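What follows is a set of notes on a single structure, which appears directly below.
Missing here: one protein chain of the complex. Every other protein chain is in place.
Naming follows writing order (A and B), and every chain is counted from residue 1.
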Amino acid sequence: MNKRIGNFSRRDFLKAVGALSAGLAANPLLHSNIRAFAQDIAAQPPITILINDSPWFPGFAAMVELYTESTGNEINLDVTPFPGMLDKTRNAVQAGESEYDAVAITEQNIPFFYNSGLLRPIADIDADFTLDDHIISYGDAARWDSDLGVNGPMGTILGVPINGNIQLYYYRRDLFEANGIEPPKTFDEMEAIAEQLGRPPRLFGNANRVNPIWWEFGAYVDSYDAEYVRLEDDGSWSVGFERPQGLEAVNRWLRLGRDWAPQNYADLGQGDLLALMASGRLAQVHMVGAAAPNYDNPDISVVGGSMGATVVPGVTAEARSPRTGMWVMCHPDNLPSERAAAGLEFVKWLTTKDNQLAYAKAGAIPVRQDTYEELATDPVVGWWASAFAESTPFLHPETRLPETPLIRDSVSTRMAQAYVNEISAEDAVALMASEIRAIMEDAGYTVA
Amino acid sequence: MKQGTASKIALNLSLLIVVFIILFPVFYIVQTSLKSMADVYSGSFFFTAKTANYEEIFTGSRSNFAELTRNSLIVSSSVALICGVIGSLAAYSLARLSWRRWVAGGVVVWLLFINMMPPIVFVTPYYLWARAAGIYDTPAAVIMAHVVLNMPLAVIMMMNFFAEVPRELEEAAVIDGCAQWQAFRMVILPIVRPGLAAMAVLVFVFSWKEFLFSLSLTTTSAGRTIPVGIANFVQEFNIRYGEMAAGSFVAMIPALVLVLLAQRHIIKGLTVGAIKG
Partner (left out) sequence: MAHLTMKSKNDWRSRLFGAGSFKLWALLPLLVVLVIFTLLPILQLVQMSVSELEFVDGELVSEFVGLGQLDNLAKDPIAGIALKNTLVFVVAVVIIETVTGFCLAVAISRTKTLAVLYRSVVIIPLLIPPVAIGTMWSLMYDYNYGLFTTILIEMGVQYPPLWTADPDLALISVIIVDVWHWTSFMFLIMLAGIESIPPPLLEAARVDGATELRAIRHVILPMMAPTILVAMLLRTILAFKVFDQIFVLTSGGPGTATQVISMHIYKVFSEQFRLGYAAFLSLMVAAFMFIFVAFYLWASRVVRRRLG
C-alpha cells in the first residue's frame, strides 16, 4: 500500500489508476454506471485545463486519465504553481482566444473573475445544465448575483465546484483517548485541552497559522458574529470590528495562537503546522482540510493512524463557523462554443457521485455531501471524510466581494502587527474597523 | 620569501573559510535532497539516505527535469549570446563613439528605467505578443522576454568596461588603417574580455533563475525552465523540501559546468589576435 499523496510519482500514478480501474471493475454497479455515463458522452475535441500543483493534484490527474480511458476524449493539463494561477488565468481570459478550455479558480479569486465578465455563464454552454443538489453550495460559490455584486442564490452559474476544501480541527486521537478527552466544540474547551496536554518543547498545546492571519482567523470572527463585512437584511453592510465581539475574537485568536505555541509562533505557516503535527509535536490544530491525507503518508508523518478530525470549534457549539477554501472550474468567455462544451462535459463527468468517490480515494477533496457520507465509514479516509460531512451545516464562507482583497490586506496587516505587539489588540481592532469602513464606503456600499 | 609563503597560506586559509560558508547551505541542500519529508520534520542529523527524491524529479508525472534542464540551457545560453552581442556593440557605441550627450544619456536612462520597473508590468504585453507571434509555449518566447529584461545589465556593465580602455589604443588602431569595426573586434574587445565574460555569466545566471516569464509564457514542459519546476514544489500548504532540494542541486551542475567552460572560452578565445595592452 503506497499512498504517497504529497510525493506522487509516475509509478504511483499508474498504480492509482490501476487501483481505481480494479476497484471499479470489482464494483459492478459503479462500473456499469461509468460505462453508462461514458456512452452519454460524445467524442469531444481535445481540451486543455489550467490546474494548480497541489497535494490533491494526483487525485485530479488520476481522474483525467480515467476520463480519457473511459470516453476517449483527450485532456492536456497545464500544471502551474499556486502563486502563478491568478496571473495565468487573467492573461488567458484577456487574450484573443483562451488557450484553456477550463480554468480552476480558487475561492479567493472568485469575486474578481465572476465580476469581470470574462467567464462564460454555464447556461450559455449548456442551456439544460443544473447544479446537482448534492454538490455542497459553499455559500453559493457557483453563482454570481450581478445586481448585488456578490455570490447569491439567485445569481448566474459561472463555475462548478471541483474541490471542496474547508477548514478542519485536527487532534491526536491517541492522546485524547489516553487522557479521556472528548474532541472540543468550543474555544474554551480548546484552551483547556492545550493547557492539559501541552508539554513544551516536546508537545505543544496549540498553534495557529500566521502567514497570513486571515483565513483561519475568519472562523473566529464569524463565530463571534463579527464578520469582516456582512450584508444586513435592510440591504446595508455592517463592519464586524465595530461590534464589541470584534475585540473578543481578536483576543481569543491571540491567546490560542501564542500561549501554548512554540516560541517561533510569529512565523508559522501552513507548512509549519503540518510539520509540527506530522512529527508528533502538536496536540491539536485548526487548519486546512485538504491536508488530511498527508497525515496518513508514512513519508511525511509519524502520526498516521493516531489522528482524529472534527468541526472547527466556535464560541459555542452552535456558533461553530469553519471557513471554506474551495475551487471552482470555469470556462473563459473567449472560447469557441464547442471547446467550452467539451470543457464542461468533463466537469459534469467529474462531479457525479461515483466519480467523486473515486476522486477522494485517489487523494482529492470531493464536493458532494452524499460522497462524504458514504466515505465516512471508509477505513482509510473515513476519519477525515466524516469530519467534512459533519462540517457542512456549519460552513461559513467569507463574503466574496470584489473589495475582499483590500479588506484582507487591512486585516492581515493589523493582525500581524498585533500578534507581535507592534500595536495593541485594541488599536488593531480600531484600525481594522475604520479601514474596512473606508474601503466599503469608497466602493459605494451603504454602510450601517 | 618566508613571509610570502606565510601570507599565501593565510590568504588561502581565509578563502577556504569563505568556501565553507558558501558551500554550507549547498551541503544542506544535498542532505535535504536525500531525506524524506518525515526526516526533514524530525530535524535530526541522523537519517537513512534515500534516492526517492531524485527518482521523482526525473520520472514523476508532474516534473520532467530532463526537459526543463534542456530548455533552461537553451534559453540561458541564447540570452547570454544575444545580450552579449547586442549589448557590447551598443555599449561600445555609446561609451566611445562620440554620440551627443542627450543620445547616450537618454538610452542609459531608458535602460535604467526598464530595469527599475517591477517585471510583472511586462507580463501581460509579452504574453499577448507571444500568442500573436505564435511562439507561445516555446523557448523562443522566454528568450525574447529574458533578452529585454537583461539588456540594461549587459549594456551598462559593458559601457563601464569600454570606458576604461585607454583612448590611445583605439587611435593607434585607427591610424594603422583599421576600420572602426575591426578596431572594435581586434583591439578593444580582447581588452575588455574579463568584463565581457563576467557580463555573459551574469546574464546567463539571471536568465537561469528567472521564474515569472518562464511561467507566464509557457504551458507545458516544451518551453518551461527549471525555476518553474522548482516552484511547483512550493504548494498551498506544504513544501516538498526533498524534491525541491534534489531539483535545485541537479539543475545547478550543468549550469556550473557551462559557466566555467564559457568563461574560459571567452577569455582564451578572444586573446587570440589581441594586441597586448
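A few notes on this one:
In this text, a residue touches a chain if its C-beta (ideal position, glycine included) is under 8 Å from a C-beta of that chain, and two chains touch if they have at least 3 such contacts.
Please read all numbers here as calculations on a predicted model, not as lab measurements.
Within the full complex, the residue among A:Leu276, A:Leu375, A:Ala389 or A:Ala433 touching the omitted chain is A:Leu276. When the missing chain is restored to the complex, the residue among A:Glu74, A:Asp87 or A:Asp225 that touches it is A:Asp87.
Think of the hidden chain as still there; on chain A it touches residues 86-87, 90, 94, 112, 115-118, 210-212, 262-267, 269, 272, 275-276, 279, 281, 333, 405-406, 408-410, 413-414, 416-417, 419-420, 422, 431, 435, 438.
Take chain B: the residues that touch the chain left off the picture are 7, 11-12, 14-15, 18-19, 21-23, 25-26, 28-29, 32, 40-45, 85-87, 89-90, 92-94, 97-99, 107, 110-122, 125-126, 144, 147-148, 151, 153, 155-157, 159-161, 163-164, 179-181, 184, 191-192, 194-195, 197-199, 201-202, 205, 208-209, 211, 226-227, 230-231, 234, 239, 241, 244-245, 247-248, 251-252, 255-256, 259-260, 263, 277.
As a convention for this text, only the chains that are shown with their structure count from here on.
Spacing of chain A relative to chain B, judged by their CA centroids, is 39 angstrom.
The touching residues of chain B, when paired with chain A in their complex, are 36-38, 40-43, 52, 55-56, 59-62, 120, 123-124, 127-128, 131-132, 136, 215-216, 219-220, 228, 231-232, 234-240, 243. The part of chain A that touches chain B in the complex is made up of residues 6-11, 13, 48, 52-55, 57-58, 61, 76, 78-84, 87-88, 90-91, 94-96, 99, 270-271, 274-275, 278-279, 287-288, 290-291, 294, 297-302.
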